[in-house]
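Below you'll find the structure, written out as structure tokens, and then a few comments.
All protein chains but one are shown in place.
Right after this comes chain A.
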Amino acid sequence: MGEFKVHRVRFFDYMPSAIRAVAFCRRTERLAAARADGSVEIFNFADNYFQEKVIPGRDGRAVEALCWVGRRLFSAGLDGEITEYDLENLRPRYSLEAYGGPVWTISSNKQGTLLAAGCEDGTVKMFEILEDRIQFQRNLDRQKGRIVSLSWHPSGAQIAAGMMDMIRIFDTETGHASHRLLVERGAGASKTQEVVVWSVAFLSDSTIISGDSAGKVQIWDGFTGTLVRTHLVTKWDVLVLSVSPDESSVIAGTSEGTVTQFQFISSAVEPLPGSDRQWVRTRTFKNHSHDVRALVHTDTAVVSGGMDTQLVVRPLLDKVEKNTQESALRKITFPHKNLVSCAKKAGLLLFQFPDHLEVWRLGDSDGNGKPGDILPVKRKPEKLIQLNRKGDDQICCSALSPCGGWLAYSTVCGVRLYRLQLDNNNICINKVSKVPKELCSAQQLCFSSDSSRFFASSSQSSVVVVGLQQLEWRHLQTLRPKSGSREPVNLLAPSEDGRWLVTANTDCEIHVFDLQKLKLHCSLPVYASCPTAVSVHPTSGCLVSVHADRQILEFSLEQKEYTEWSRKLQQQGLHPLWLQRDTPVTAVTFDPRNPAHIILHDAFMFCVIDQTLPLPDAKTNLYNQLVLRSLPPAERSRNGHAFKICKSFQNLLSVALLEDRSLVVVERPLQDIAARLPAPVRQKKFAT
């Protein structure tokens, strides 16, 4: 697979933020996850859990609750505002002050007509959901104490509200409370502390299930308001509950990091008519080390997230086929997009953090060694610039030009471009003023390979092309695809020779623009899965795209058709183990000296595809590098196949190939992330 000098970079101090809330839309199979820094991520569960969109957060706006209404996504936070997001431009569409103090929870009724918000001042506020906005409708009876959780009865006639020390049931018609369910406080010292009903669930048979800070999951009869059963789940808090769509199972997330399942089953194997079913505590899943703050019970899986920043999809084995890709546990830790950009010629790295950017110069070494050796570092890597962003909005994308002379970033408010000058020890950074008015905000930014042009994706899948001169930038053209898709562009890839620009959007469309003519060259046939990485081959002019389902397609831009190799690959099919890998390929690069090589990587491996070698079939050993190494050279070529996979680097955020043919590998070990988390509430110790 060739030898590379590797820069193993571990100084990218990336720290994902804790997951605060999740909401799942069954109709579109999209999961929205809100993080503690206010950003919201949208995952497409139908398309291999691909992270399609990221809406950057804003300082001082913590999202406390998320709610899908149809295809619209609402959030509420402790700043007292209810926000609806613009999922096409990846920004908040509007925010509405609820005038009830911090909003703890929002919930919409099943019909999608009303949105209820539980506020600090003890009111449940009803908002009417209109076509383009929401409008305050009424307050339910104001209670003493904050409303922490809300759950609508599926009929929409009643709503249960979890409060301090009690649960209230309101009649939504009259707005009066019909029942008051007192929740017992914890035993012992916590007797004096009021118990918080962190979560309630109102089932269609009027059963109310509550989870509270005393560690109890309680089942109530909603008609009479009586307690049916108490399950003591933990010594700490039960933070969140979620009900399965068929209401036969409830899961509870606790601050121990466990998720406990309760199932509604009859006690007899052959239930007699009228024999009672009851809620029985069954399984416990332990996939988190810290609080489980966000939980969703989908049809087939338990999706949980919490303080330890991972989103875990745990399929329920009784609902899925065993030993399939669907039954595998998934942990989503890293974003499915690049946070690192690399100046190939200058040997610089740009790291993107939500609130600042860092520019590092790579270290250097003059040693030569055998494969596998660690070379002595002559010059240590060096942090050149830390650029703090302006304003409250988080950075959503950034780019560094290949020559290292330009740096750009964008927030939802605007794009900023900087001129970087690095003489030996002199670092000079100047902001380029006079932003072209066409550039209001961008979801993706990139520079052309000769650093003379700058591309920024804009609304409705359009791309703004800006020419760069010394301390000046000029709007050249806005490129628009013909399809008129409104979805945002998630990938931008100019070709090495400056001829093509490839854009991909979350509608799975890939468009190719001719940069010389500044117009659309062609659109690729739409593949069912979203592209996760695209790139144009520097010499042959072929476009390689990798999709969320890990398919690899190669499209000849000259002939405007799929290449011979791509057809062969489709015919033969990819190796099952390749298809089962659970993180998407996030970058495709090419080795200029070896035109037949395609380099791509996901979070746990990087791979060189040699187009000259035969493709592996389902029976061959996909991960055969170790085997090959032990074979004599003659046999090596016979046993080799196109996929050369290297797993010696783990938790990869980025892999890039520099001009001097050395490889930059940016790793972020999970232990380093775990070490920066606060101490867990409880660590399992022997005999406890």
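Keep in mind that, in the parts below, a contact is a pair of C-beta atoms (placed from the backbone, for glycine too) under 8 Å apart; a residue touches a chain by one contact, two chains touch by 3 or more; residues count from 1.
As a convention for this text, contacts and distances are computed from a predicted model.
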| item | value |
| --- | --- |
| Missing subunit (named according to UniProt) among the choices "WD repeat domain 75", "alanine transaminase", "BPL/LPL catalytic domain-containing protein" or "General transcription and DNA repair factor IIH helicase subunit XPD" | "WD repeat domain 75" |
| Sole contact to the chain not displayed, among A:95, A:190, A:206 or A:263 | A:263 |
| Residue among A:30, A:168 or A:231 that touches the chain left out of view | A:231 |
| Touch criterion as defined above, residue of A:5, A:93 or A:281 at the omitted chain | A:281 |
| Chain A residues that touch the omitted chain in the full complex | 229-233, 261, 263, 265, 267-270, 280-284, 318, 686-687 |
